[in-house]
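Only one protein chain is missing; all other protein chains are in place.
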């Protein structure tokens, strides 16, 4: 029997190798042409403590966190219990464990299908160096119908830098696990024909930045954005680019501006606190018309908040966080896979419009690993208009589309001083009313004149209730579409990739025929709702479903919340 | 003959003492029980260059910049011309100058009433050390009907630390000026009975902060906010408080948080770029519930922008510039005089709600000097709820109004660690969904539960077209009310002092009967318009009059723009 | 300090369980703080620990005193503001090498210069522990433990003692997490010192820099009297290996702010201000 999704959770202590099992299983699933998602959950400890690999095998790519799991493999119950009710089961779930007797009451009441396996003994018997997690890999691999050869080859590849004995032990344990696997055939999703990419959102964003043309990165580490930087260092070096670990975010953004002024597309990645620190200098990018792309991998806020969990609460600061009138680009990838396209597009738009682009990813997208369809090719947009300059070079010339020819150092006789002070067309500081008005108009026009084409967002369905969301929420909202429709709610989904400039024309077209808008977002203040209300000419009613992190947005909750909103009317 | 306002401009080189004449004249006018405004205009040079004292004598306190002047005293034409068309006259204006022949064409065509006076000769004849500006003071004082004794006593007081000869020269020149004054009786506004205070908006803000209870200030100099700090240093010291000049704005805001955590009401003043730098730590104030007041004296933006000129373009960053969901207070003084009340109120609200308050003044309010009615007494609000703590102290206890009892170091056995990480009621870091939701709710509730009473804003008239504005724009918009009404436009003015939390109830009441809203503001992006649209349930139509700096908002332009908006419909 | 009579180090623990890895050097600093507190009979209600962000900066919650866990790099600013506003309190700022020398470097320099009477403990593990092991300003040039700097940071390490000295810090000491008793003794002395006291602690990160267990063999005691001449101290700090522990430099100078004149009644001051405007 096939089904759409199959969720499994593997829990244990931080040192038990739970995550390796999760990664290897998903990789093996990818080998089989499957699609799926891996989320990692840890306790508050820096290291050790409890760990859970939360896997979802799917036949589609609308990845959302699972609210319940079809299968649980618990190495022990103590570490499982530390997750509180973060990991839920359902009545027909399968539970693999060593001591069913110690199973917490919250699970007992569900009366799941319990399979007791003597993990420790089996592992020990398989090999003196045998480890539980490789045994678990064998058991689960067998249950999922993955060839044992695939499991072994992936495991030994992963252990390539360990001593041989270690790899032997792993193979022995996998074999033992396969043997010990219960004789069950859970209903699994169908595999796609094409083998997917195994990638995290942060990897995808890094890859996208490179595809978009980024050759310089300066950044300061911050959770959950640091791994973007880690992925970038080596390829940048090979490409002849550079990555600088700056002393702080203030330096990072300004180093990026320096490189960009030099004509090298520049990028930085950070999270809320770092974005706040960068805001003064993002304003400089806008005023001096120096392109730069800033990836904000959002986490729980405000302040230090919840650094390891996801939230969409930096929309306000991304849209409005600069002082003065400082129009700039804000985008948000709609999925892990879309991190590639959206980052690449952001970089190219920033280059073309000579301004700052802020990309709002989040911890859920960034730090989940998924199997995605190979990303679509990006048509490389020619960056801004170098070369079209006349004899009397005006760096900040007033133009119809607001974009002026940008020279870079080395260009012959097109020298200018870039300035964050208000200036005239040449770039000379000016406090004159006309210069100010003209430059403000020009900088605003760059954005209003932008035709984003079809990439401004994605829509789904044609019902009269518009469910509007942005970025990471898109998957959960889109997944809620079917059950909502089934429940008789005539809805459509509008997911925004481009947030600023707000694609008003496209949005109004997408809203054609709608009588109600429900804005769905993962924050407390209903930030997108108020933003849209502030700009949209919509005669129907606005409603809000705004839930903060740290629990990932779930389609089921959305279905309930949307139904409630409509009932309330 | 009486009239409402009389405007005069005095221009010369930076070194000519133009500003002293302006200040002394306004002080003298204050002695007479008059009301009035002094704006200072300079060229781009740090020192020297051109200077203009722009005075307005009034019978009211709705101070706006003059679009044209009834009188011009130009020490020379070269420096006058450098102001371009910043200083305008009207056909019946009086012009006092040395060489009418050199008068620029732009003035000639107006055919003003020209009076030629040999300034230099008169001054030299009066005293070997005689200076033009004291002569001008005599001439203008006589024209305005100010007793010569008043002029002399103010001038000698101002020159108290100079050598005696200098004061003698001044007195002699004033006498000579009075003698040389033309026999004209320009129509002047009536004086009020009560002698007013002679004060700038920045002085008023500093005074208000002290009235509100501020005893600690940390700041980093920035135009046009530095003089707030300069006024604060000495009185703070006398009060046993302290002012720290920090190494940067990051230090300044955090030093303020340290003092506030210690129970000492804390304050900082800055402008756009500094506010941007502070935004991360303002978020910390919100999350750790540490009160602090930040005065932003707005200048032209974005980036370094136009530091010496006014604009209302930091509304967005003030409202939305923090990462995560970080509800806080935003206020804006409605006039120079109101800087006292609004700053004091902001400090007290911040203390009571244990959060950050951002006060949006601007260069026009801050650096103009005016004669104001003595400010109203402020009822001292008791700051937060110390002392109501039980045995098991929960610093972040969930309460109905969102405000928890706040202990300070030294308080017996009520120890806690303030934290910007999400936390439980005790303050212990927590990534739990329930703690996060509860603390977000609580922090939002503090603001939604606030009853601002009558001080949320001011209204004027009851017409069906609502002219909504905030802060410094209030005077110009209110002044436009009469001519608009006279022109048959049935309007009312709503000026917001409290911007966040938006006083929705009061605003809806104030809008009762309105069919149209025109939002009038001094920025490019129509920031207030979009904010209001995002939150207001208003069935009528919204319109925008948004003009950026650096030219001050003028009632005449508003009248025109409002008429146009309504004609367009 | 009557409290002291009854107080043991463990009485200064808050009961909140540290999130640190077993074997983390920061445990020693925590223990040293409670030991020093007990030894000095520190009044819990009058003591504030202030920190930034990092594994090390989590410490205040683990001590039963007042605490302020601020944002990354700004602990010293908070601590100075607090002490200037409330000179009656004992204020200890603390944090990691990333917090203090990278993002917080400017406040470090200016705090040394300003000489407010607080103590600053930098828990230096030559790495960003909290964010999972990137190079910090004190990481060795050739440390290849982070993917962000795969060939090592390649940059001359930051020398905390030399920087403190050049910036004007009047009291500079170094401890090592392997010797918490020494840290406790130094800390007691630091708190007693009138002025800004900088206690640099080599505090190993067992997780991302396991090689730091070798420090045990490298550290040595600075057996001389603390230096008081800046030139001598500079010569030492610029040439040494950075593993000499003990009180290294001590040269008191005027603290800031200077003792204030007795406060006047605020109403009176406001009246005076008003009279100027009314003049």
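In this document, chain identifiers A, B and C correspond to the written order of the chains, with residue numbering beginning at 1 in each.
Here, a contact is a pair of C-beta atoms (placed from the backbone, for glycine too) under 8 Å apart; a residue touches a chain by one contact, two chains touch by 3 or more.
Please read these numbers as outputs of a predicted model, since none were measured by experiment.
Looking at the complete complex, one finds that the omitted chain is in touch with A, B, C.
From the options B:23, B:50, B:171 or B:247, the residue with contact to the unseen chain in the full assembly is B:247.
Only one residue in the set A:11, A:133 or A:288 touches the chain that does not appear here, and it is A:288. Of the listed positions A:20, A:203, A:313 or A:368, the one in contact with the omitted chain in the full complex is A:203.
For the chain missing from the display, the contacting residue among A:90, A:108 or A:417 is A:417, taking the whole complex into account.
Interface residues of subunit B facing the missing partner chain: 44-49, 220-223, 226, 229-231, 233-234, 237, 243, 245, 247-249, 273, 303-304.
Residues touching the missing chain, restricted to subunit A, are 27, 195, 197-199, 203, 207, 210-211, 215-216, 218, 235, 237-242, 244, 246-248, 250-252, 254-259, 261-264, 266, 280-281, 283-284, 288, 374, 409-413, 415-421, 427-429 (touch as defined at the top).
The missing chain lies against subunit C, touching residues 102-103, 105-106, 109-110, 113-115, 137, 154-159, 162-163, 165-168, 230-231, 234-235, 237-239, 253-254, 256-258.
Operating definition for what follows: only the chains that are shown with their structure count from here on.
Per-chain Cα centroids separate subunit A from subunit B by 44 Å.
Averaged C-alpha coordinates give centres for subunit A and subunit C that are 37 Å from one another. Centre-to-centre separation of subunit B and subunit C, using mean CA positions: 41 Å. Of all residues in subunit C, those that touch two or more other chains are 69, 71, 73. Counting partners per residue, subunit A has 44, 273, 303-304 as the residues that reach two or more other chains.
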